[in-house]
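As you look at this complex, bear in mind that one protein chain is not there, while each of the others sits in place.
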Amino acid sequence: MKKIVTLGEVMLRLSPPGNQRFFQTHSFDVEFGGSEANVGAALAYWGNHVAHLTAFPDQEIGWAASGQLRKNGIDTKFIHHGQGRIGIYFLEQGAMQRSSQVIYDRANSVFANYDGKDLPWDEVFDGVNWFHWSGITPALSKECAGLTLKALKEARKREITVSGDLNYRSNLWQYGKAPHEVMPGLMELTNVIIAGTRDFKQCLDEDFKSFTEVRNMAFERYSDLEYIVKTDRISHSSSNNTISATLFGKKKTYSSRAYELTHIVDRVGTGDAFAGGLIHGLLTMKPKEAIEFAMAAGAIKHSVPGDILLCSLQEVHELASGEAVGKIKR
Amino acid sequence: MKKIVTLGEVMLRLSPPGNQRFFQTHSFDVEFGGSEANVGAALAYWGNHVAHLTAFPDQEIGWAASGQLRKNGIDTKFIHHGQGRIGIYFLEQGAMQRSSQVIYDRANSVFANYDGKDLPWDEVFDGVNWFHWSGITPALSKECAGLTLKALKEARKREITVSGDLNYRSNLWQYGKAPHEVMPGLMELTNVIIAGTRDFKQCLDEDFKSFTEVRNMAFERYSDLEYIVKTDRISHSSSNNTISATLFGKKKTYSSRAYELTHIVDRVGTGDAFAGGLIHGLLTMKPKEAIEFAMAAGAIKHSVPGDILLCSLQEVHELASGEAVGKIKR
Amino acid sequence: MKKIVTLGEVMLRLSPPGNQRFFQTHSFDVEFGGSEANVGAALAYWGNHVAHLTAFPDQEIGWAASGQLRKNGIDTKFIHHGQGRIGIYFLEQGAMQRSSQVIYDRANSVFANYDGKDLPWDEVFDGVNWFHWSGITPALSKECAGLTLKALKEARKREITVSGDLNYRSNLWQYGKAPHEVMPGLMELTNVIIAGTRDFKQCLDEDFKSFTEVRNMAFERYSDLEYIVKTDRISHSSSNNTISATLFGKKKTYSSRAYELTHIVDRVGTGDAFAGGLIHGLLTMKPKEAIEFAMAAGAIKHSVPGDILLCSLQEVHELASGEAVGKIKR
Amino acid sequence: MKKIVTLGEVMLRLSPPGNQRFFQTHSFDVEFGGSEANVGAALAYWGNHVAHLTAFPDQEIGWAASGQLRKNGIDTKFIHHGQGRIGIYFLEQGAMQRSSQVIYDRANSVFANYDGKDLPWDEVFDGVNWFHWSGITPALSKECAGLTLKALKEARKREITVSGDLNYRSNLWQYGKAPHEVMPGLMELTNVIIAGTRDFKQCLDEDFKSFTEVRNMAFERYSDLEYIVKTDRISHSSSNNTISATLFGKKKTYSSRAYELTHIVDRVGTGDAFAGGLIHGLLTMKPKEAIEFAMAAGAIKHSVPGDILLCSLQEVHELASGEAVGKIKR
Amino acid sequence: MKKIVTLGEVMLRLSPPGNQRFFQTHSFDVEFGGSEANVGAALAYWGNHVAHLTAFPDQEIGWAASGQLRKNGIDTKFIHHGQGRIGIYFLEQGAMQRSSQVIYDRANSVFANYDGKDLPWDEVFDGVNWFHWSGITPALSKECAGLTLKALKEARKREITVSGDLNYRSNLWQYGKAPHEVMPGLMELTNVIIAGTRDFKQCLDEDFKSFTEVRNMAFERYSDLEYIVKTDRISHSSSNNTISATLFGKKKTYSSRAYELTHIVDRVGTGDAFAGGLIHGLLTMKPKEAIEFAMAAGAIKHSVPGDILLCSLQEVHELASGEAVGKIKR
Partner (left out) sequence: MKKIVTLGEVMLRLSPPGNQRFFQTHSFDVEFGGSEANVGAALAYWGNHVAHLTAFPDQEIGWAASGQLRKNGIDTKFIHHGQGRIGIYFLEQGAMQRSSQVIYDRANSVFANYDGKDLPWDEVFDGVNWFHWSGITPALSKECAGLTLKALKEARKREITVSGDLNYRSNLWQYGKAPHEVMPGLMELTNVIIAGTRDFKQCLDEDFKSFTEVRNMAFERYSDLEYIVKTDRISHSSSNNTISATLFGKKKTYSSRAYELTHIVDRVGTGDAFAGGLIHGLLTMKPKEAIEFAMAAGAIKHSVPGDILLCSLQEVHELASGEAVGKIKR
């Protein structure tokens, strides 16, 4: 059992049942999700101790959000409950040639206004092995960018390994700062970066001709960087993707098997399941095993409704090891 | 068939099914509702032509809101669709000794930022008999207060009867104005005021010892005022209320029967059903009949889920006339 | 265990969930029900052998109707499956002061066109103790009236006790015959008549000043008549009724306790549950016990969703005997 | 924004949830649909003004049907509400090697008995650009055939473009006329015919060896004919089809891309979505673009539950233009 | 914030939706509940630190049970996961004169076979203020009886206050011991006993003529006993109860207000909510306030679906203090 801390917003997720469109639905399925907490929930399901740092409204819906994280095994003792609203995202599941669609309604949430000044960092990071953040948080507000930087510094001064999923979102960064004014300072403090070429371009406001160029730049520029991780997804349709991943070390590169995902149930949170698998893998396995484990976690998430990977270690290992799938387990 | 215009915000209403609490729910029933559009929907269900003035986001959820108004018979051609979010209210149905609970998340909605500058007033009010507003709209923002005043002036200059439900809400009025700085100017332009003593106190920032005092003040101060209408509700529990209403004319007073509402299905929108009944009554009946019709409309709404009274003229008339109730109609 | 035969149409029952109105529903709960089969189902649930005579379409929905009768314990071997449609009734559950509403769409059903010429009467009535019919069947069509008369004759020539629920429905009798042209011939062959004053008036096209007058006429006119049974219901609202029943023998009268039904779940089928209880009672108990058992069956049906009384003998006996109710049974 | 009028029956659609069979379901999902109104709804969703001509029962379920059309953006002011029943169709969704199944229960509906004598044609067709009918309407009854012919004449005398989907259904035409006694007179008045070889054969009671023969005959025989349109569908299973379409002008032929529809959600209404796309295309685009737009509309409908295409212009254009699909839109 | 430990089985609760009977249902609502954990969940919802001692199967359903306790705020770190089944109880909600019904299927559960030998008592009771048990646990098995005694001894030797809800269940005690062989030893170690006359009779196998006799006996016999608490419930029907409670100290007696519970939503767990309120009350209030708080908690639970009281401190206090109820809280 390892000890991990994650940081980020958790939103109320509202989605029409089945394949209904927003225009026709008469109910929403209710979930709570957010990239970094999704990573944490995967890790907690596998028996790790995970604490998540976030902020919720201090009313019944905010309490339900905390409660759901606890159900998923996350330690919620550092979560702030304050005045304000919860961020919301509306998710319409695509099918076939119709894309899934997300409508964000996350501005002015309690988290977006949260600066984390009340966090007892010594306690937060006591005995912690890993800290995970994503590029969504610094994109929300000045307060959130400050909180991310503070958390990274506190983590690194305790020699905790840090992973960051750059996760560039063009509809964020509305608070007056451009990504390249903020992200480089955070990337410097990160040991494992999950990102593709486009994320690097946007976060650094630089141009790169290939991922190789990105990789060379990154290992040169960021002395603490241990790994860059990249997933490759081919979207045949909303229901059918092919996916694989590669782990780039300073010297060695490890590629995972590719998965044909022919009957996708829920695409959301699959990158987070992958990141969770990666952290668990790098904490407990060799690099090659780690990237296979991570990709298997990301692949099998496509079969689980909701934001969260709810698959046991055994299920992920079986898939990663190429065992026969699809038989009824009795 | 009369022609009526209503103005106000319509929100996305999200409520847990049955008697569930927010903390435990896994889905929300989806409705769209807002006080003034609820009034309009009741009037449209009875065959009147009703146009509603409001603003929605220009995306699928905003289109669904417009669509739902159309389903309820409302003319949506003057509705503005723009950038932004839809106001939301979360509703938890109470039961027995547990109160129903509303969590508002309506700040910064498209409507709250809407000034109605694009409205073609000549077309809006062409042939219109009645205009209805409520005290919620001017409480939302400077823009909304301005829009309300403009609509009132445009209506009254065309000699359209105006009703206003003062509907004081303490958790609104956040934009720098106090009610008494805004409401008196609107009340002056209103012919039928729906309000209790508390509403008058808050809107005028004056003290009144009794409703008689309120009534005397109002008919004296507002020369165009024709009626004040007041409902009286005794809340035995969330499931059981007693309700009646009184219509105060300058000279005469008309009281409705009282209704024992012993198995309440949905308390929300009952005041709006009453207001719709009142407008329909005053447009087509004598005052005594009008107040009986209005109170029957308000009473029977407690049996219908959702914000909207979906009861036919015949159903309301039968109840108002004291016919036997509760038998199966075949 | 007694052997009982019932005859009548079974319709597809479509009702909006909960207290929704037809105008707002997005789904229908599916049941199958019909007065006489409801009577049969109650009897079968108590362990009697019940065969029902009816006709359904010979397609999947008709098969489902037969299947549902079988689930409820009814012997379906004499049911005819033919070309055509199934009768439908749409049911909207009322609440409080709003009445429940039924929209019938039963014209031209397979049953309405069914004359029962294929029925093997010797086999149908082999060892049978009781036959039950209602005034709905002869009201549907010439064929159905003929079938009812035939069944009554076949039953009586085998000395089977016959009960008939007159159940006058003004919206039926569309096929060119008036009730008084058909019903008297059926009543003559009936030993136990369930009906109120209004039913007698309509079926005989005669006027009666009181139920006493009805009763005197009936026992005088119909020599085989053993009992008349009448229920009295006061409808305070859709959710709250008071109910009691009286069994009139030639010489003696037996009245049941009255029940306060303060939280009605489903009003439909309560008369059928009563009739089922009456038949079971008269077959196995003394008259006073029988009418108490019948009324308890009718009363407790108001708590069960759907057309059918699904309460055990023990539950009905406990209620009839006045045992404490409402505690959790563990 | 164009102005379009459509004519035809709208039925209550009742389908078991998910993949359930009729035999096992305990609820029906409720929709309202009909070929021509489905076409109209697609056009209205794209911002066109669409009025639909039909008839419904004058009770709550008929009002709900009208309301649903309004929600879908259709102008319902010319809809007749009268005594009688609503046509019903029961739909069981197939899966894999199991076919979808429709049970019709539409005989004797209000629409089937409707002759449209009350329609104010000048008002109906005021400013209208296009009128659409289908071969289902004249197949229902003498009244409906007469109404179709009347509408076509009224449209053509105002030089409105007319499209007709021949849509031969062998289980209709029960009222004493054969298709070839009625259809040729309607086809003569039609500018755009949607039909395959089989439809032409049945409607004309003639034999054709190939579609080329059909095409030559048609352009020769019908002087006002501008386009024939044909879709080609290969049904690998209920869940997996391949589809494409061709637009035949007098001189030129335009073929669309073929779509692999590998995870079909709802097959019903896909031809109507195609027809809607075709009308929108021919009204606003060049023929090649029009047939691509139409086929994209038809293809993406397979991903939307219900009878109606609820996809925006942008979504259809993106698919038609071959943009990458299946990514989450944020 | 106080620290409390509770001990007992948590079962999978399966109930038909709404008022359906077992015979007719096609789905079960899933909850997890058990008397002592229900007590703990109420306490946790109010901000206390509560750890629950129990055992679950080590598979997904057992993990879900643990997860649900965590969601409800309970510390699950001492919960044992082992081989075996989870106890189940099937609950059918009664209505009106029909009783609710529970079918237990709890034999041979992981908990029933659990002896708690692995529990680190020093850690379990570190800083703990209160321990709560019920008479259900020792009734399950020899192992469970042993575990209860051990827990009581460990608690009392650390001077932790102990409450016990005697809760006699005649269908338990199947393992060869009679209650009076086991319960007296547990009652001796208990400071606050919740029980009525019948519970005392059964647990002691003695006869008492009145509760006064019970009370005198108890304070005399059990030197550590501080309070006896008794609730009085009148069951008018499944939907309507009257309830009140009394707290008997050695010298003084405190009675609560009586509550009319006229529209009961869920009767299960109301005694546990009361017990939770009592513990919270005795830990933080004076006796009179405590019994009022406890009874208000028990009363308001009748409005919440599921086993658990999900009402805030503020809601319970408002009810206890007699504030007006049933208005919408905005």
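Just so it is clear, A, B, C, D and E label the chains in written order, and each chain counts residues from 1 on its own.
One rule holds for everything that comes next: a contact is a pair of C-beta atoms (placed from the backbone, for glycine too) under 8 Å apart; a residue touches a chain by one contact, two chains touch by 3 or more.
Quick caveat: nothing in here was measured; it's all calculated off a predicted structure.
Q: I'd like the shown chains that the missing chain touches, ordered by label.
A: A, C, D, E
Q: Among A:Phe111, A:Tyr227 or A:Tyr259, which residue is in touch with the absent chain?
A: Checking the options A:Phe111, A:Tyr227 or A:Tyr259, the one contacting the hidden chain is A:Tyr259.
Q: Taking the full complex into account, find the residue in D:Ser100, D:Asn113, D:Thr197 or D:Ser312 that is in contact with the omitted chain.
A: The single option touching the absent chain is D:Ser100.
Q: So which of D:Arg21, D:His81 or D:Lys142 would be touching the chain we can't see?
A: Selected residue, touching the omitted chain: D:Arg21.
Q: For subunit D, enumerate the residues touching the unshown chain of the complex.
A: Spelled out for subunit D, the touching residues are 18-21, 23-24, 94-102, 104, 169, 171, 235-241, 263, 267-268.
Q: If the missing chain were put back, which residues of subunit C would it touch?
A: 60, 67-68, 70-73, 312
Q: Given the full complex, what residues of subunit A touch the hidden partner chain?
A: Residues touching the hidden chain, for subunit A, are 18, 259, 261-265, 299-300, 302-306, 308, 310-311, 315, 319, 324-330.
The rule is simple: only the chains that are shown with their structure count from here on.
Q: Which contact partners do subunit A and subunit B have in common?
A: D, E
Q: Could you give the separation in Å between the centres of subunit A and subunit C, each centre being the mean of its C-alpha atoms?
A: Roughly 62 Å separates the two chain centres.
Q: Please report how many Å separate the Cα centroid of subunit A from that of subunit D, as a whole number.
A: For subunit A versus subunit D, the centre distance works out to 45 Å.
Q: Centre to centre, by mean C-alpha position, how many angstrom separate subunit A and subunit E?
A: The answer is 40 Å.
Q: Using the touch definition from the top, which residues of subunit B touch two or more other chains?
A: 18, 21, 23-24, 60, 67, 101, 263
Q: Can you work out from the touch definition every pair of chains that touches here?
A: Listed in label order, the chain pairs in contact are A-B, A-D, A-E, B-C, B-D, B-E, C-D, C-E.
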